[in-house]
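Take a look at the structure set out below.
With one protein chain withheld, the remaining protein chains of the complex are depicted in position.
As written, the chains take the letters A and B, and residue 1 is the first residue of each chain.
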Amino acid sequence: MSMRIGKNKEKSKHLKFFKKIMSSLLKFSLFFFLLIFNVSNSSSAEKQEKLLKQSWSFDGFFGKFDRASLQRGYQVYTEVCASCHSMNLLSYRNLSEVGGPSFSEEEVKAIASKVEVLDGPNDSGEMFKRPGKPSDKFASPFANEKAARAANGGAYPPDMSVLVKARAGGPDYIYSILMGYTDKPPKDVKLEDGVYYNKYMPGNKIKMSKPLSQDSVKYSDGTPTTEEQLSKDVVTFLTWASEPHLEARKRIGFKTVVYLLILTVLVYLVKKKIWLRVEPKV
Amino acid sequence: MSEKDSNFNQNEIKPVHTNKVGGSPFKGVVGWIDNRLPIIRMFKYEYLDFQVPKNLSYLWSLGGILMICLIFLIVTGLALGMHYKPSSSEAFTSVEKIMRDVNYGWLLRYAHMNFASFFFIAVYIHIFRGLYYGSYKEPRQLMWLIGIVIFFMMMATAFLGYTLPWGQMSYWGATVITNLFSAVPLVGEGIVTWLWGDYAVGDSTLNRFYVLHWLLAFGILGIVIFHVIALHIVGSNNPSGIEPVDTRDTVSFAPFTTSKDLFAMLIFLLAFVLITMYAPNYLGHPDNYIPADPLITPAHIVPEWYFLPFYAILRSIPDKLLGVIAMVSSIAVLGLLPWLDLSKVRSSVFRPVWKQFVFLFVLDFFVLMYVGGMPAEGIYVLISRVGTVYWFLFFLVIAPLVSLTEKPLPMPKSIHEYEDWKKQGKIKTFKIF
Partner (left out) sequence: MSENNNNSDKKNRRDFLTVATTAVGAVGVGAAVWPVINQMNPDSSVKALASTEVDLSKIKEGQEITVLWRGKPVFIKRRTKEEIASAEKVDLKELKDPQPDNKRVKKSEWLVLVGVCTHLGCVPISGKGDYGGWFCPCHGSHYDSSGRIRKGPAPTNLEVPTYEFVGDNKIKLG
């Protein structure tokens, strides 16, 4: 009996020690990261409106994209954004890949075949147009950057492939921009022609007119087409576009953490056993 | 003629031993190989039987952790190099192709990115450990110097690597850092153009940076081997700073130190996995996902977090040349420490005054890191100047002064006595360190 108690005590001692190590390591790394976070955060935030924080389906340790939202978001992109914004890094085949909007391969073929793609040269040396294939990249609205600038008053509508990762605040930032247009800008702000007021844009001036409003896209699945919903869907789609392997990353990440925890405990016990040879318990 | 020269006198007849086969403690096939190529016995002596102070804390695990980081960086780098294209028109898209299309490419790239950061986290702890416990003192000065060379090479490698994705921060970081060389009087501009191979950072620059990134990565591996060889000659320092005397003071490297280091490595890996898998871009900058554009500079150019303290030192001085000199010497001055700190006592545990200054130095490091990430205006300029002054004061004035005037605490005679004192509460140290 008494031996057992002794053993238990020893065990709880181990546990306490382990806990201590973990907590001090955590504290240390937290301190470290908070510091860095403060540095990187505060440098980009000068007198900025706080972003509209949304709870996204892809947040958190087990976050996944909402498939229906991704599909609707793709619809918003093609019907609204795609008239100015390219997405050069994506191919139509991505739309049916695992972890994405999960269109069926047939649907993707149909989507791709609606676009005309310049191919060639053919046997007589001429370029020709053909219907798109799933392996083709997303069609661009403009032939090149100069053409895009010319059509948009000198401003280049940025490529949207990695847009979410290229902006501090990520999805919340894009969402806030979409929701941040006001009809009446503050009186002290002077807006030139073709410039619009946006609460969340750094400097508050944006060259894109308000892209989304109530019912600017018609959903076929009956989801209400409010401005919030449209924005949320398109941001979800853009987040997937910039991080297509997010689901796999979180899944593998979780498995790895669990695995490492088990191995860490095992190694700790082995280490303790080994060190008993030179540090017998008093 | 001196005696030394007579060794090479070919006219004198002496026996020679060109054949040194033998001496292996092993038998069989292993022995046969070891007799001819004594790496197996070397491994046994240096990694299994090697005597290590018994009282090493987890801070001494950082060396092994760094080795793991370096190996992982090289392995993931090799894999990435098989897909990356070092040209200004293809670099960005090839990285994105790795992120999207290559099997597990996203994992390899995020791991490489974050291992670089964790490499620096580990190396900073490693350096501060050396600072606190006087690991730079006789007989470990050379090892310390090699360590500083490694640190310089790490910084260069990290900088070159950060250029490769060819995002906005890559491009402008490369522009700003290479322009540091223009501070050199007379030939500065020439050097910069030579580095670029162009009149601005461009295609040629990227291509050579890629090659140099590889070269330096393996260069680090080589110098690290020297660092480790030196360690195996002088032996590990320990929290008491007292050299081991007998077997009561030491344990063999395997399985004692190995099991302990392994545990520390796993904790380190856990932190790494959490960041890499759940916040992979946390330590990076969003602007680097915008393709490089030579026409637009981002609003705030910030180097990677691990350069911030030195960036702060650079910016704290209003003169171009002096700023660059200050930045370089802020690291180089570490190399003088073994000759500036004249105290015979190694460990700060017995140096109550010096200890306070070391802690202040660590604080200074973090303060500089903080201001390095802030815009260079207003109060931040003042803070960075105070920080810079303390940085140099610490090495050039405080170290010699304190070492000459400070009265060390009474010291035990051996490591096992140190351990006894610790148990009796005569020495106060940190619980896990």
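Keep this in mind: a contact is a pair of C-beta atoms (placed from the backbone, for glycine too) under 8 Å apart; a residue touches a chain by one contact, two chains touch by 3 or more.
Just so it is clear, the model here is predicted, and its values are computed rather than measured.
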{"item": "Residue among B:V52, B:L66, B:A79 or B:I127 touching the omitted chain", "value": "B:A79"}
{"item": "Chain not shown: contacting residue from B:I33, B:M67 or B:V102", "value": "B:V102"}
{"item": "Chain B residues touching the omitted chain (full complex)", "value": "75-76, 78-79, 82-83, 97, 100-105, 107-108"}
{"item": "Chain not shown, touching residues in chain A", "value": "91, 93, 97, 134-135, 259-260, 262-263, 266-267, 269-270, 273"}
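The rule we apply is simple: only the chains that are shown with their structure count from here on.
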{"item": "Residues on chain A engaged by chain B in the complex (per definition of touch)", "value": "20-22, 24-25, 29, 32-33, 35-40, 42-44, 61, 88-89, 94, 158, 161-162, 165-168, 170, 202, 242, 244-245, 248-250, 252-254, 256-257, 260-261, 263-264, 267-268, 270-271, 274-275, 278"}
{"item": "Touching residues (chain side chain B, partner chain A) in the complex", "value": "54, 58, 93, 96, 99-100, 106-107, 110, 121, 251, 255-256, 259-260, 262-263, 266-267, 269-271, 273-274, 276-278, 280-283, 285-287, 289-290, 299-300, 302, 305, 308, 366, 369-370, 372-375, 431-432"}
